[in-house]
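Handing you this structure, nothing more for now.
Removed from the display is one protein chain of the complex; every other protein chain stays in position.
Up next, chain A:
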Amino acid sequence: MPRVGEKPPAPPQGLGGGGGGKEGFPLPHTGLLVLLAALTSLFAALVSAYVVRMGLPDWRSLPKPPLLWLNTLLLLLASLALERGARLWEGGALREARPWARAGGALGLGFLAGQLLAWRLLLGAGYAPAGNPAGAFFYLVTGLHGLHLLGGGVALAWALARDGRGLRACAWYWHYLLGVWLLLFALLLGS
């Protein structure tokens, strides 16, 4: 520990906050990473419950609507479009970034609509949330994932309303949710 009275230490250089702003890691990005850590914990709890339940002997798997593949493609394209938008914005080209970001948002909405359609198809085929645990888990994981994407959509609209500030964080959030969806989809297919 530094002692007073000995040879004085050099005055502290830089910031105690590890950069914290002017030259360091931007504040919104730290917040995003912390949020993603919490969300990872959420989806990990969900996935482990899912996997445990799958392992029980009375598991009856669901039919998988092929529509889910199309939805996956939409979400992938949404992520790519947002990434392009975020890069353009970082390069200072807000005007060019806007249509890409909007396209990303629209593709994300398309994904959500597709998921709702998949729910309808399953409900129409007689797979209610009650009854089959596989059905219950399907609605739960897709529902929670969809709600988080919807929140990302609100954040995206907010970022666009503020001249694209936070677009980079939005893009990361969508990539993250894409990754989560790919994992959930793989579990779904494997069940």
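A few points about this structure:
Note that in this section a contact is a pair of C-beta atoms (placed from the backbone, for glycine too) under 8 Å apart; a residue touches a chain by one contact, two chains touch by 3 or more; residues count from 1.
Convention: contacts and distances are computed from a predicted model.
Looking at the choices "Glutamate/aspartate import permease protein GltK", "N-methylglutamate dehydrogenase subunit B", "ABC transporter ATP-binding protein" or "Cytochrome c oxidase subunit I", the name in the UniProt record of the chain not drawn here is "Cytochrome c oxidase subunit I".
Note on the undisplayed chain: of the listed residues A:27, A:116, A:150 or A:182, the one touching it is A:27. For chain A, the residues touching the chain absent from view are 1-5, 7-9, 11-12, 14-22, 24-27, 30-31, 34-35, 37-39, 41-42, 44-46, 49, 52-53, 56, 58, 129-131, 133, 136-137, 139-140, 144.
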